[in-house]
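Take a look at the structure set out below.
Here the complex is missing one protein chain, while the rest keep their positions.
After this line comes subunit A, so read on.
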Amino acid sequence: MTTPTSTPLPAGADDAAPPAETVRLAAVAADLQDERLIQPHGIGGTVRAFGRRVRSGDIGSLPVVIGLILIWVAFSLLNPNFLSSTNLVNLTLQCAAVGTISIGIVLVLLLGEIDLSVGSVSGLSAAILAVSFVNMGWPLPVSLSASLLAGVAVGLLYGFLYTRFGVPSFVITLAGLLGFLGLQLWVLGSTGSINIPFDSWIVQFAQQWFLPDWLSYVLVVLTALAYAAQLFVTANRRAAAGLSAVPATSIVVRSVFLLLVLGVPAWYLNQTRGVGAMFLLFLVLVVVMNFFLTRTRWGRSVYAVGGNVEAARRSGINVTRVYITVFVLCSTFAALGGILAAGRLAAANQGSGGGDTNLNAIAAAVIGGASLFGGRGSAFSALLGILVIQSISSGLTLLNLDSSIRYMITGAVLLLAVIVDSLSRRTRVSHGRA
């Protein structure tokens, strides 16, 4: 590494430099004029800039993508069936229910809070759906609304307890974990298990509905086009405002990349049953939540409260409302996850939402990159994390491993994810990017 002073300037460079510099500055966008900025030049520069960001702890979703690839390679070597289209279709369907719950967990983690009761709430919602729809004969939409409203009510209760009494969310939701499990058992009554008819559309939706091949491709192309259009519009508006803009080639490269990332899996899943409607719903929910988190005032205030609640309060953000909306959304996503799980199982029973549902949902959010310390993460954390969790679960099932081993391995992966989170946080602090 040579210092700048050790490099002799070519003769005459001193004289020529100042006017050239002025000309260059005038043409440079308003956000790139500071000479201290390190600007990537070409593809090599972009790669180096990415490497710098990773080394300073700004790793984003890189570890989980690498982890996912490693897991898939390992399992496909151990059992070739793992990467078969049939298994991957199953994998996507398994992801949807817990993944939906995990979106809510991402939201509470962004605030630096936790919800330990999502499993119980999803079980309660499944029980309400089954009892009201099957035993009491309510119309399905009414039953679904009742289940979701139960989730909303739970979230309102948590939000009220948290903001009014300042009880740590850890404790409130631990109480909820027990309380709503009890309520679930009480709602189910003495039978303990209620089957939901196979011909009801909620079961059909969760088990049988797959996108026609052509529709999946149309959606993939439309998504890529929408992405490109959005990048293009932003670039134009930035250029018009005198700011640096993403060059057109980069937009094309990114959009084609997205097209491949979506199109190849869609094609592969279409070799057998295709893209499940329930999985599509999960993807749509992730994209919609991502939109709300990154593009709206509400989303900005969620990150602000997670980063520095006092700063958020002083800047006029209604912190109480942020907490309550997030707790409500989390419990409602849990209720929706419970409905999807009940649909997929075609039943609600005493074990609905029990077992590892709770921890899988939380582990998925953390593995996907949502920080336990608040203020960091994205809706896509839920998607990436649940893919990892369910890949491990599916792979170990294919290997005929006992659930005891499954639990231990999933626990180890969660621990690894938390360690990565803590390490990257420490690296960010030492690089001044906390």
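The rule we apply is simple: a residue touches a chain if its C-beta (ideal position, glycine included) is under 8 Å from a C-beta of that chain, and two chains touch if they have at least 3 such contacts; residues count from 1.
The rule is short, and it goes like this: contacts and distances are computed from a predicted model.
Per its UniProt entry, the chain excluded from the display bears the name "Sugar ABC transporter ATP-binding protein", taken from "Fumarate reductase subunit C", "Sugar ABC transporter ATP-binding protein", "Crp/Fnr family transcriptional regulator" or "Sulfate transport system permease protein CysT". When you scan A:Gly119, A:Gly159 or A:Gly306 for touch with the missing chain, the hit is A:Gly306.
For the options A:Leu88, A:Val108, A:Ile317 or A:Ala348, the residue in contact with the chain missing from this view is A:Ile317. In the complete complex, the hidden chain is touched by one of A:Asn81, A:Gln208 or A:Thr234, namely A:Thr234. By the touch criterion stated above, the residues of subunit A touching the omitted chain are 30-31, 34, 36-37, 234, 237-238, 241-243, 295-297, 300-301, 303-304, 306-308, 310-318, 375-376, 428, 431-434.
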